[in-house]
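What you see is part of a larger complex, with each chain still in position.
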């Protein structure tokens, strides 16, 4: 359940009203102007209405600041100096915006509900404050810590452990034995702990290698919609703390990902690869198996990583977009590039 | 539910029989030959049986025309001239084939059924003719217009609006507040309205930015199996009318897509990008965030689009397939391409 702008008034009213002064106090920040102005939600500078708070973090939008209808604006100190309206003053307007939005999107405490059309095994252990939606399954020997929210049509397999206040959205499958830390969010349709892809060639056919490890997630991880994180083959697949995966990502068996690493949508990481801390991996990237990527590596969209990366830095590989007419000519030459280079080298010798 | 060829006779019999004359009348077209011939389904020229209708739209298959066993064939005027068999005559045989197939695959009107093992909130509003399958959830404040078909194990969140005659296949998740136009089709496992990927860096960690917008789809949109369309961060993610998305696609938050644009499987569009009308985007394409692509752009498979496209046309980027042995040599040279070009320029000066 989340807050949204375009819902019926009847629904919007369920959320608590907040004032600028209350928000400033909650975040230990200074405000200027009318502290009693009521703020219901966040908006962009150009789109905000008189009961919304906005923010400026990209100077590209500075010109919109003095025309906004927002009830108040979140600004860095320098921008705040000259702004005449209601303002929440901060060192980092984008981070403060994120925190204000979290406050405004949090619902009033509602009582946790176990839907009567769910299937919770008698040998599963649920702590206080756990909600379970309709048609969700919690198998035997699960340990679901307090304040977890499990939505609808979710399957949680035998022996799964969820830390405190995890949010498991609708349609998620968590296979047996997987372990999630506190405050993890798993978005709709994600699959955690499916079998890794392990096959041995035998007499022209394939023998499946049973995948006997699990997936272990640290605290504050986020797993995107329809993303898949495979279980380990023997040992486990392990994500550290605060690892953030976007949608449609594939993480192979026995992959390890360090704390605070972020991966954008549709990227695939093959088995047994180790990714360091604080990496930023773009969308549509492919990373082959059994390699190691050090901390603080940035990889641009749609790159293929075929070797270990031992130095932090920014890496790219995708070939550049062209008109198809030009591309056809250049692509033919790419196929002959080695020949071309040899020819140039011979000509160079001749010239000397 | 759809028609299929290989089912039991008992199932096939449930569908209405049609004759060539009836079909011609329904589409306001002319036929020639035996109008009473019964047509049960569509088939290829080479595979059709005596109760199927076939078509010729690609001249590559012309030679199959005079050997087909089809009950009748859909032909353009010119091809019809010389064909001696039963024929349905049209200006566009492929479009007519599509329409005939739609007629033949439509089931007799069956009474809509709300499965007793579903969970429909007392505050959800369903119009007449809505079907809901087993283990599907419709939350409070939803508005489901007439003749919608919702299959099994579907979750529809709070306040969702579905237009007339939408088809929501099994395993779909539609998150709270999303709005679909009339006649949209959402294929199995698709997720509409999951959180966009929004994070702010704070003291070495990440703060999640609540995603408070929704997804708004126009009329006649199609969302492929296991495709994900994220909700907007503040404003909405908006698809126009007749937008067709294949399977396994990822659409980021606040993306806008114009009418009649078609996107093939496994393509990813990052946040806040705007795609025009009547574009054809190939499979496995990556489009970075915050750019704009004008109307009538064609992008070939597996291209990465890193900048706005301001002129309609046909674009490509993928590097060409080679034997791995050749590729190894050429790829090394690609890494030295700038050096090579500089060397050639120097040699050119020397030669002059």
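Should a chain be cited, it is by its letter among A and B, assigned in written order, with residues numbered from 1 in that chain.
Heads up, the rule we're going with is that a residue touches a chain if its C-beta (ideal position, glycine included) is under 8 Å from a C-beta of that chain, and two chains touch if they have at least 3 such contacts.
In this text the structure is predicted, and so the values were computed from the model without any measurement.
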Full complex stoichiometry in copies [only 2 chains shown in place]: 3
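Operating definition for what follows: only the chains that are shown with their structure count from here on.
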CA centroid of chain A to CA centroid of chain B, Å: 26
Residues of chain A defined as touching chain B within the complex: 1-8, 10-11, 41-44, 47, 92, 94-95, 97-99, 101-102, 104-105, 115, 117, 133-135, 151-153, 169-171, 185, 187-189, 220, 222, 224-226, 242, 244, 246-248, 260, 262, 264-266, 278, 283-284, 301-302, 318-325, 327-328, 331-332, 334-338, 340-341, 344, 347-348, 351
Contact footprint of chain A on chain B as seen in their complex: 117, 119, 135, 137, 141, 153-155, 157-159, 171, 173, 175-177, 179, 189, 191, 194-195, 197-202, 204-214, 226, 228, 230-231, 234-236, 248, 250, 252, 266, 268, 270, 284, 286, 288, 298, 300, 302-307, 313-320, 322, 326, 329-330, 332-334, 336-337, 340, 343-344, 347, 350-351
